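Only a single protein chain was left out; the remaining protein chains are all shown in position.
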Amino acid sequence: MIRSRRTRWVGSALAVVGVTALVAGCSANETSAAPDRDLTIVLASEPVSLDPCDTQDAANAQVLRANVLESLTRIDAETGEVVPLLAESWESSDDNRTWTFDLKEGVEFHDGEPFDAAAAAASIDRVLNTDIGCGNGTTDQFPYEVSIEVVDEQTLQLTSAEPDGIFPLRMTYIDLASPATPTDAKTEDPIGTGPFTVGEVVQGQSITLEPFDAYWGEQPEATGVTYVYRTEPTVRASMIATGEADLAVPIAAADATDDDRTREYSDNRVFFLRTQTNKPPFNDPRVREAVHYAIDRETITGALMERSGLPYDQIVAPTVNGYIDDFEGPSFDPDRAAQLLAEAAADGVAVDTTVELVTRPDLFPGSDEVMQSIAQNLQDAGFSIQFRSLDTDAWLQLLRKPFPAEQVPNILAISHDNISGDASFTYPKYVASSGTNSTLENADIDALIAEAETKSGDERAALFQQASRLLYEEDFAIVPVALQTKLLKLAPGIEYEPNGLTGVELRIGDISFTG
Amino acid sequence: MWTFLRRRLVTSAVSLVGVIVVVFFLARLTGSPASLYLPESATQEQIDEFNRINGLDQPLLVQFWDFLVGAVRLDFGASIWQRRPALEAALDALPPTLALAGIALALSLIIALALGAIAAVYRFRLPDRVITVVTLTISSIPDFWFALVGILIFAVQMGLVPTSGYATPAAWILPTATVMLAPVGVLTQVVRGSMIDALGAGYVQNARARGFDKTRLVLRHAMRNASLPIVSVAGDRAAGMVNGSIIVGSVFAFPGIGVLIMGAVLNRDFAVIQASVFVVGVGVILVNIVVDALYAVIDPRVRVSAGKAK
Partner (left out) sequence: MAIDSTGARAVLLPEPTRRRTGAALTFARFRRSPGALLSVGWLALLTLVAIIVPPFIETEANRQDLGLRLLPPFQPEHGLAYILGADSLGRPELLQLIMGTRTSLLVAVLSVAIAACIGFGIGLVSGYFGGWVDEVLMRIADVMHTIPSLLLALAVLYVLEPSIFNLVIVLAITRIPVYLRTARAQALELRERVFVESSRSIGAGDWRIITTDLAPMVLPTIRTVAMLEVASILLAAAGLSFLGIGLQRPDVDWGMMVADGRAYLTSAWWVTVWPGLIIVLTALAANLFSNWLRAAEDPAQSAQFIRPPRRRKVRA
């Protein structure tokens, strides 16, 4: 063998690299164990905006809400009720139009500004009335105009243009920021009242939170939090195993363990399919009904959505007031589906038109397999299906109005969460014919929804339920598939009990250290 | 030398402009960002306002002109995705990619030169067969599979390296190895092939027959002539590291310009796409100029003929 100089160089170079790597690796492992009370949380994606008025987006909210920012009211995860936060109490006028909030005293923003009615008013006004494109103040959350009045230092009065039974619930969506927040542009630096301030932000890499010593409430156990992002579910789960992270959310079912380190939580999320009622062949309700019977929800959720989905036949979770108790939707019956298609075909409906089954790769972990399974079900029933997995933007084009005129008839996969407990955050958008994501054109359902919005309590619920019944038993435009749960993983020594809000509000205050 | 350089810069500027023009139109083919950045129930007015603020409501040619005017001043606009100047985002993402590419390419070259030379000298005998099979196998492994398996074995099971990130030197090992997979195989084969050619050339046979030391022949004479194809393939690989960094960036959360471009494409951030491609384009041009200069250094005939007009 030629003992050439080159070989010797290569050999020693490799050895040097190798040894350095091992040494660095060993020391890296030691130093990477963070000081006891600092948390590292690994998420799937980076927040898109740190502005306080953009927290309707789950990625932004998970980092900011309850940690950096707080709102007047909040939803209690256990009971689902609206409870006080920065507002100590409130009362409404008889017509449910004017709401008066008594604000907490002695609260300060991170920049030292006092929290009072004027500050709250400025913040609410910024969300609702400026045109910087705040996500928190859209017609989804606030369908009616709101006027704001500062009564005195600790009292704020808000008047809605229409009677609104769930106004305090809507106020959970508005995070309050310091009056110093610019009103003509979005900000990168959210200044709220929460127990943490935003420290270092490294674009694409991490966000660090530092404790706020003058917090009015109970300081969380953690003395600092760093959020990092990993798009691969396997990598997120691996980081728990190596000790690089204390909490990984969400993780895929394939990485779930059977011990208590894996926790499940529900964010009232339902996975359903939306057909187009205005394009043949879906303009015939029998064809839409056939889709319901064609899908084998039991097998699909059992095999592919272990611990993350249950077969479901409504579009809202049981905690939402549009839910109908003991309702039984269509079960898996491919013969009936084929029969319905045959009936429609006999009447001249072109049931063999190629239909696109549209989904996104990141709809939920494992969604691709579920959708392929559904495609198979539909094909077995007699549909002609073309599978299309689109990136988020392309999928959004098909999701919202205005729909592209030349699109082929499609069935769109949607995963929608409603943690508010009220159907008005789902139905007007997806079911009413004026809804931005709705393909329905059903006047009866529209009337019921409109009426329900003006009522409250049981009356409201009853009306929503009637609308639901029409949707499930007569219209068939939306095909529910599964009620979803999500999974997260905890490192040893960390204790956190997730709840229905974890997906949009991961309270560091709820995380404790046991070791 | 200077005429060569000057001419190259001018023509490279032309191709850079070409790239930017093509990318400008290509990016806009992918869709429009409004739906991604506005909440679901945004009204048409809000969509129009968004487009107006970001200059997307103008006719395409007007947008193009504005863009060109800005590009000349190196102003590529603001990123709607990251809310900072697009060029700043691109320049921030460049150093990790350069470092990763540099280290990976250097290591790959060293390994390829060593193994390729051995394989050429011992061609068709056992060392050659082993080297060929091993290096080709390595370069045929899907990079994301290797990355994920690497994490599972070396990070999770053995705890030698962190799973991801880029903060510590140890975190660079798996990403570098992943990026090296393909170049090692290709370069070894190219080195081997052109070394075989060079060793087979008449003057080399001649020298061997006259008793010249084989090692010196390999290193000093054959290597030099063999290096033309090596240089061209290495140059191609260097310029292509951007793509290699996308997988690495995606799995290991390793920052870089490849992953920035991917994020910009998915987020329909045209400004960052354009700025990043510009930065990459400048890099590729520099690499090409270096490659061409190396050709001229290695092979005097190229130097002469490069000056010839036809």
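Per-chain numbering from 1; labels A and B assigned in written order.
The definition used in the following text is that a contact is a pair of C-beta atoms (placed from the backbone, for glycine too) under 8 Å apart; a residue touches a chain by one contact, two chains touch by 3 or more.
Quick caveat, the model's predicted, so the values are computed rather than measured.
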item: Residue of B:79, B:108, B:163 or B:189 touching the missing chain in the full complex; value: B:189
item: Options B:12, B:32 or B:168, residue touching the unrepresented chain; value: B:12
item: Among B:64, B:144 or B:212, the residue in touch with the chain that has been omitted; value: B:144
item: Hidden partner chain, touching residue among A:207, A:248 or A:300; value: A:300
item: Contacting the left-out chain in the complete assembly, out of B:223, B:262 or B:275; value: B:262
item: Hidden-chain contact residue, picked from the options A:163, A:233, A:330 or A:382; value: A:233
item: Missing-partner contacts on chain A, residue numbers; value: 233-234, 252, 254, 299-300, 302-304, 361, 365-366, 368-369, 372-373, 375-376, 387-391, 394
item: Absent chain, residues of chain B that touch it; value: 7, 11-12, 14-16, 18-19, 22-23, 26-27, 29-31, 123-124, 129, 132-133, 136-137, 139-145, 148-149, 152, 182, 185-186, 189-190, 193, 196-197, 200-201, 228-229, 231-233, 235-236, 239-240, 242-243, 246-247, 250, 258, 261-262, 265, 273, 277, 280-281, 284-285, 288, 295, 299, 301-302, 304-306, 308-310
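To be clear about the criterion, only the chains that are shown with their structure count from here on.
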item: Residues on chain A engaged by chain B in the complex (per definition of touch); value: 1-2, 4-7, 9-10, 13, 17, 20-22, 24-26, 28-29, 31-32, 48-49, 56-57, 131, 133, 135, 138-140, 186, 188, 203-205, 228-232, 234-235, 238-239, 241-242, 244, 391-394, 396-397, 399-400, 429, 436-437
item: Contact set on chain B toward chain A in their complex; value: 30-33, 35-43, 46, 49-50, 81-84, 89, 92-93, 107, 110-111, 113-114, 117-118, 121, 127, 148, 151-152, 155-156, 159-165, 168-171, 173, 214-215, 218-219, 250-253, 255, 259-260, 263, 266-268
